[in-house]
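Of the protein chains in this complex, one is absent; all others appear in place.
Each chain gets a letter, A, B and C, in the order it is written, and its residues are counted from 1.
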Amino acid sequence: MCTNVQYKCCHRFIMNPQHLYFDPIRREQVVGYRQEKTMNMNDMQSCIDACNKCYQTCLQTAMNHCLDTGGRHVEPAHFRLMMNCAQICQTSVDLQLSGSAFCAKYCALCAEICEACADSCAELDQMGDCEKVCRDCANSCRAMANQ
Amino acid sequence: MCTNVQYKCCHRFIMNPQHLYFDPIRREQVVGYRQEKTMNMNDMQSCIDACNKCYQTCLQTAMNHCLDTGGRHVEPAHFRLMMNCAQICQTSVDLQLSGSAFCAKYCALCAEICEACADSCAELDQMGDCEKVCRDCANSCRAMANQ
Amino acid sequence: MCTNVQYKCCHRFIMNPQHLYFDPIRREQVVGYRQEKTMNMNDMQSCIDACNKCYQTCLQTAMNHCLDTGGRHVEPAHFRLMMNCAQICQTSVDLQLSGSAFCAKYCALCAEICEACADSCAELDQMGDCEKVCRDCANSCRAMANQ
Partner (left out) sequence: MCTNVQYKCCHRFIMNPQHLYFDPIRREQVVGYRQEKTMNMNDMQSCIDACNKCYQTCLQTAMNHCLDTGGRHVEPAHFRLMMNCAQICQTSVDLQLSGSAFCAKYCALCAEICEACADSCAELDQMGDCEKVCRDCANSCRAMANQ
């Protein structure tokens, strides 16, 4: 992953380009932002939405379907992955909403965890919806990481 | 607030009513649930959506518009309320998604904080959208608390 | 609960009393703070520590001992309570650390949930440590709520 990805990412939420802000790469106050490095706001919103859906789906499924079904659905490695995936996606939403300079790197890691969670869901019954949401989120996070 | 509200609330996510589960009020294993006490799933989903929108809007507005604008927008009491409102609404989403027995009581407190945040937003420029989202969430949480 | 409790609570983190800040009760800008209403910083730190320990213990116990043991330890109502207690205590830490005006009210609710979680732990094997941590946190939160 290009070490510059965070540069593009951190500019996306600069809502008042006429304001001075601190550039974390150049380490100085700058005015406005370089347009060519701004990421597409639609892509950002898509990734926020995908992470939010994954956080909600994993948490709700784990705490209801998995606990109520029992058996392999509460096997430690699977259940942990569901809860960890929910937590990591929720933090990903937070970072993106707050305009963090680290959201691209974070999304790269988030994609790995979502993919692992999707694989774990694929081995169990009635987890097809959760698997699909995790795969979609992994794809969206990879796109964000590569911007 | 009726002390029974949590009883209704905790049943909403019982997806497999044929399963035994522990009733936190009667403190015994029961089968299924009493239909008349189940809350409307549409109301629950509305409240989850309202809390999720309030969490995202308060966080994004505080970390972008408020920080970029400065002045009264970063005055401690206002900024704290924005961040606390975001956090409390996010935890409210978690509790509702996980089928907590305490979501009605939690939503009653959440409504108070959203109302206070809306009042604080009303005193500042360009915070009308955030104010509206907070008022809507307060209304939705009050409805949940009174179910 | 006295409606004034939040007033005392919100003053505890005012580190620069010479600054103007917004008083959430009087709803106006004020200078400094009234000394007699400030809560004891040691009590605050005790409650932060108790909530932090409860958050960590419930989460670690649920995700390791309970999942590894299975059976009644992953029964939905018990497991949900463990995870909800962890989440609510963690948010309580956040509110207290950020100097929220709502931490007294929040702690009152947190105490109820910790007590319920302690009761649930008391019915299971090898949950004595978690039960004690929850009871200690409930006591600390009640003290904070009544300040």
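In this text, contacts are C-beta pairs under 8 Å (C-beta built on N, C-alpha and C of every residue); 3 or more make two chains touch, one makes a residue touch a chain.
Remember, predicted model here, so these are calculated numbers, not experimental data.
Trainee: Which positions on subunit A touch the chain that was left off?
Mentor: Listed in rising order, the touching residues are 10, 21-24, 75-78, 80-81, 83-84, 87-88, 91, 94-95, 98-102, 105-106, 109, 112-113, 116, 120.
Trainee: For subunit B, which residues reach the chain that was dropped from this view?
Mentor: Touch set of subunit B with respect to the missing chain: 63-64, 67-68, 70, 74-76, 79-80, 83.
Trainee: What does the interface between subunit C and the hidden chain look like in terms of residue numbers?
Mentor: 13-16, 19, 21, 48, 52, 56, 59-60, 63-65, 68-69, 90, 93-94, 97-99
Please note the rule applied: only the chains that are shown with their structure count from here on.
Trainee: Report the inter-chain centroid distance for subunit B and subunit C in whole angstrom, where each centroid is the mean of the CA atoms.
Mentor: Whole-Å distance between the two chain centres: 18.
Trainee: List the centre-to-centre spacing of subunit A and subunit B in whole Å, with centres computed as mean CA coordinates.
Mentor: Their C-alpha centroids are separated by 23 Å.
Trainee: Please work out the Cα centroid separation of subunit A and subunit C, and write it as a whole number of Å.
Mentor: Centre separation, subunit A to subunit C: 29 Å.
Trainee: Of all residues in subunit B, which are in touch with two or more distinct other chains?
Mentor: As it turns out, subunit B has residues touching two or more other chains at 21, 94, 98-99.
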